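Only one protein chain is missing; all other protein chains are in place.
Presenting subunit A:
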Amino acid sequence: MKLNERSLAFYATCDSPADNSGFLYKRGERHTAYHRRWFVLKGNMLFYFEERESREPVGVIVLEGCNVELCDSAEGFAFAIRFGGTKSRTYVLAAESQAAMESWVKSLSRASFDYMRLVVRELEKQLQDMRLGLAGGCGGSWKPKPPGLEQSRERLPALPAIPPKENGCAVWDNVVGAEQPPDTSGCGGHDEDGSPRPPPLPPRRRVSNSEATSAMAESPSTFCRLHEQYSREVARLRQDWQQRQRGPRP
């Protein structure tokens, strides 16, 4: 299967923010020797370089759908990235300190696109609820509203629908070939008079199949449950690790 490798390499090395970076030991696939590599996590892609200064990654691990676990290893501070399939390879990595290990486990556990999408949907809903609350008065009774706020029952008012000019690049200059330093306001591009534009709302997923529906159920409880799950997972991993430290060594 072809992959747009040049673009991937660019994504890995450009100055867009990394969600984590640092040296990790990576266990080889066939040989169990560990190799020290420079890792860069961006979004749901975990890139690894031979050296910190290398201009191109040696490889990338697509993290969507993975599980992160601690594992037994003489190396210490080791953890594994596992996938669901029967023949899937498990990536065993080892950090150089407990703090680094915990930091990586946390950031890798939350690296999926799906997770990010859930958080965004949740905040979008919160914001919408707040704005409706402001516009519509309280509880069940319908109070007369000021004329300006009347129009939006279904949509968020006053969010201009300016589509981003470039996917993932609204903070960068849209001039072809030129690259500007990222915008420090942190969100969206700028219009002509320089005021920040918010990105348009992510689309609501159409109800296409049951799996999608349940995952995309826009109730706070689903999101909270998922969050609980993640927190428990991370807490359990941490506890696990601490117990191993205290317990008898083989």
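In the analysis below, a residue touches a chain if its C-beta (ideal position, glycine included) is under 8 Å from a C-beta of that chain, and two chains touch if they have at least 3 such contacts; residues count from 1.
Please note the rule applied: contacts and distances are computed from a predicted model.
Its UniProt record calls the unshown chain "Pleckstrin homology domain-containing family J member 1", which is the correct pick from "Pleckstrin homology domain-containing family J member 1", "Auxin-responsive protein", "Septin" or "Kv channel-interacting protein 1 isoform X1". Touching the chain that is not shown, out of A:H35, A:R89 or A:R244: A:R89 (per the contact rule at the top). In the full complex, subunit A touches the hidden chain at residues 1-11, 14-21, 42-45, 56-62, 64-66, 83-85, 87-89, 106-107, 110-114, 116-117, 119-120, 123-124, 126-127, 130, 163-172, 176-177, 179, 182-188, 198-203, 205, 208-209, 211-212, 227, 231.
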